[in-house]
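Below: the structure, in structure tokens.
The complex appears here minus one protein chain, its other protein chains still in place.
Which chain is which? They are A and B, in the order written, and residues in each are numbered from 1.
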């Protein structure tokens, strides 16, 4: 036995080395093996994400199986993620290697403020250009912003297929839908602000729509949970501007939920990820980011996590192809670019909010 | 040998630094123009200016005052009536009513609020039923009035606790004397017992009023649809108002809440000093005969049950029902949507399982450790005739002025920027410390109250036969306060088990707790899981409560 032991460990060494070499994904540069090697030494990767752990877990498990690296996945809301990340970065006490957040604007701000490490992913070619911010921050998902409605309570004829339909519905049946429409509150929710400002850019009659919403006494919430729950219960019947991913997973459990992707334009939101420049495990971070963008990772995003894949070459339920099937070319991805961080400009923001508040009063 | 005075000052110093560090950081932050840890931050009063000029702040403050005042006006009379019925009369079913009365303390406000939405919301189960009968729903639970009423009802136990303790300390002979002079039981209650416990009642009233200002969960859920803002939810809104979290603005709101708290603590001290302290009747507390209610027995029982049903029964029923259906609301036949799948999903969801285990751990072990800390603080301040106790009183109260979320953020900063604490950040210890500090006021008052019930001569006897103050604390005070400390442990366990906001910034993988997990799932729309988790949380709390009662723990009195 004493003889066998060094032999066995030597064998194991050879095998792991072999495995690592074999793991360099097709089409990646050869020196990627060194990144993998370094990542194995790091042993783990720390991820802060806004995607709830239940969904993220599919990715985490597969990634762990693929590379034998441990993933410490922290499930936080976007504000918490931001607060925690900047404080930890300032303290130099170690923070996330990868942050992955649905607050696109905050992510770009972090990248601009120098918290992100530039890294050109080998998957870059397969990623749409709108989802690549200076080879630093990448959109990972392709989530249509949907209108959800209660199938029991909204007659088929009333279901809005476009933003214009919704405007007409609210203008003609104001009383019937009084208090029945709901959306994210742009004042209290970063996502809400992002979506409504994008509508402002994409839809000529946006402010007419907002005013009609105000006249219909639209109710505003801070979380998707509160919105979807109240649409299924019938307290409200139409939910405007909901992440398609959340609506999709809910509709599978509850047949009452109907989902519409507006045919005039459908906003596409994307969860943005980047590598921290304070990463303790930078190589493992690269592996995880590349994995999320890879075909393998995106296939899981499309079929298990149900967050919608942004790669054209991925098959499944929550994919670009499926979105296009419904709305054709009326897709309008929210570009991951410097304009997003202008969203956070205080003066612009307060001005928009003031106008919004007036619209909510109907004028 | 360690002098007891040294111990006192050491504990005071440790407590002071544990309290002042996070608060000091917040106050410091309020005078800066950006996060305190970024380079080039400057001193400025801009944050104060912004908040003072913000109409929403004044709206929120006004609403907070209305809610705090209203809930005090509701909770105090009800709490006093309940305390009187249970402590003094022959109302039936006391053994079950006494623990039930406390239950609202242990219910997460968010869970209760969501339960109300399911049960009494515009399309809630009871609402649709009533609508079916009379054609309309005669109430709205999203108004300031509704928030005030619900907050008032859920805070009844606080008043009950203080009043019933005071009633129990009241000599029976005082009431009997009044009876023999010809006063009816009701008259005795109004003219003798009530005036005697007035200081305790006023004390509780001040506490409730203050708790009204840090109300968060209820207005967060119930104020959401109509945009009703109170101070704590205004603070939450500030996070997003400028796009990027603006700590200096949040800090200003916390400073405002502290400024409200200080005169209230002063008022409480004043009341306490007038109430002749808590010293109970020594030695032979005669077994007193309860006042006979006669024909009013069952109506009195009914009143308590009615309160309980409205405050706990209805929302718990709501959340319970929600956890067993796929959907609900107008036009849904509940029998067609029943399911067990939410619980099955929960079992498949590793974080939920971790959260359940961690919640029990932090409740049981963390609760025990916290009580040990509260005991040290109480012992250090116990019968200390010194001006330092005044400082201690304020110190203990201050963390209450920080909403849990802010307290958690401040604790994160401390663990990040104080070198001795850095290695402990990613451990459950950080969460525990944050919980322990946030609940300092509640916990020390529990333990200190028990210690004050011990006749001082029992401790003096120890000193006179040759034991140092430290020995007396170990050999007399602590053993005699043991049952009270166990009760405190149970109460702290229940409170830690329901906590949801404080730990959010400190949690990592493997250290999830149910409360924070619910908040995070709520954000992504996974209400199915939230409702199942909430039910499990309620089950944990009920089991804890049941076990405690089974073991003969007296939770109060």
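Basically, contacts are C-beta pairs under 8 Å (C-beta built on N, C-alpha and C of every residue); 3 or more make two chains touch, one makes a residue touch a chain.
Here is the rule we use: contacts and distances are computed from a predicted model.
Peer 1: Among "L-lactate dehydrogenase complex protein LldF", "Cytochrome d ubiquinol oxidase subunit I", "Anti-sigma factor" or "ABC transporter ATP-binding protein", go ahead and choose the protein name stored in UniProt for the chain not displayed.
Peer 2: "ABC transporter ATP-binding protein"
Peer 1: Counting contacts across the entire complex, name the shown chains the missing chain touches.
Peer 2: B
Peer 1: If I consider the whole complex, including the chain that's not displayed, which of B:96, B:353 or B:458 touches that chain?
Peer 2: Reading the full complex, the residue touching the unseen chain is B:458.
Peer 1: Using the touch definition up top, pick the residue from B:100, B:291 or B:476 that touches the left-out chain.
Peer 2: In the complete complex, the chain left out is touched by residue B:476.
Peer 1: Considering the whole complex rather than only what is displayed, give the residues of chain B touching the chain that is not shown.
Peer 2: Within chain B, the residues touching the omitted chain are 282-283, 455, 457-458, 460-469, 471, 475-476, 479-480, 482.
Everything below uses one rule, namely that only the chains that are shown with their structure count from here on.
Peer 1: Can you list the residues on chain A that touch chain B in the complex?
Peer 2: 51-55, 57, 72-77, 79-80, 82-84, 86-88, 90-91, 93, 105-106, 109, 150, 152-153, 185, 187-190, 193, 219-230, 232-235, 246-247, 249-250, 253-256, 343-346, 349-350, 353
Peer 1: Using the touch rule from the top, collect the residues of chain B that touch chain A in their complex.
Peer 2: Those in contact with chain A are residues 35, 37-38, 117-118, 121-123, 221, 224-227, 236-237, 239-245, 326-332, 341, 349-351, 409, 412-413, 416-417, 422, 425, 504-505, 507-509, 512, 519-530.
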